[in-house]
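My structure is below; once you've seen it, I'll send some questions.
Every protein chain except one is present and positioned as in the full complex.
This part shows subunit A:
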């Protein structure tokens, strides 16, 4: 125990010396240690990354209600999103894991692989009624480690007025997307905005194109992947997308769309509140498919709730109850409504989509959403890095899509 403490401290110090930027991730954090020593009384710690409103209040409400149902007291800890994984690793090492842990779904495999999470099947957690991709994303090595109440994905947002003025219909195929983007690019405004940044966010935005064309993350060096990348390269070359997109996050993309600098954008339903405030009249359609009638394969987003291995079976059982409660039908609906996302149980998603036209485009996607970690599991970060590297090498690095993909695949 003592040795572990020293290691953690030293690791933090070492990281601080060599990598000053990581200091924030390692420092601080005293509030989450109070719960473990409370001798028998069942006070559980819930840890997530919702440190901003409106999400924060919504989630805290759900946690509190669930704690009451389960008959336990809870401590809620919010960690900034970019620091969460570093914090979790540190907690795994010092054996101070929270009782209920939220993870961004592509990170689950990493943490499950380390042995830090409990297999939920021992607590009678059922996956009946959930879409296949949702269960896959929370499953590692055949075991279920998390449960995800709501999901999101990305789609094509368009400015109704701009498109109507230009007499352009929302595009449904790649060719239409290319022509529409080019036609809408004028007067210093761009036809399309998307995030081609060199992070997992850029990969996430490229995935609907990559997957729909038949690309596969196991080997990105295929003609299908090159076809998808060629589409992006063409639109960048034509000037339909600002070159700045290689530095844009999805929030930046949304800002451009709100400011009227882009007629269409690729983004997710979490932008609804901010778009509502801006007063822009917009529509949402699925991301165009390569050919008419072909399906668009979109990536599965959202967070999953897990029960870490803390060694205290009683507390873990209580924690599992809370995870079940967060995922209850009523909470799925409540969370979807408040956070502008989509329930993960297929039936509830359908029902919800019928009552909420803005979300319908996303609700329809749920049964077919593809999990990023479905094929590669904990090897996903490596593939995600290769994909955004190839993407940038082709867009601004001067390589052909084929060359960029081959180079990235071979590392």
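As a convention for this text, contacts are C-beta pairs under 8 Å (C-beta built on N, C-alpha and C of every residue); 3 or more make two chains touch, one makes a residue touch a chain; residues count from 1.
Just so we're on the same page, contacts and distances are computed from a predicted model.
**Q** Could you check which of "AzlD domain-containing protein", "Carbon-monoxide dehydrogenase small subunit", "Sugar ABC transporter permease" or "NAD(P)/FAD-dependent oxidoreductase" matches the UniProt name for the chain that's left out?
**A** Matching "AzlD domain-containing protein", "Carbon-monoxide dehydrogenase small subunit", "Sugar ABC transporter permease" or "NAD(P)/FAD-dependent oxidoreductase" to the record, the invisible chain is "Sugar ABC transporter permease".
**Q** Can you say which of A:246, A:297 or A:366 touches the chain missing from this structure?
**A** The missing chain is touched by A:246.
**Q** Looking at the whole complex, which of A:58, A:113 or A:317 touches the chain that is not displayed?
**A** A:113
**Q** Which is it among A:122, A:179 or A:198 that touches the chain not included here?
**A** Checking the options A:122, A:179 or A:198, the one contacting the hidden chain is A:198.
**Q** Going by the touch rule given at the top, which residues of subunit A touch the chain that is not shown?
**A** With respect to the unshown chain, the touching residues of subunit A are 4, 7, 10-11, 13-22, 25, 85-86, 89-90, 92-93, 110-111, 113-116, 188, 197-200, 242-244, 246-247, 261, 309, 378, 381-382, 385, 389, 392-393, 395-398, 407, 410-411.
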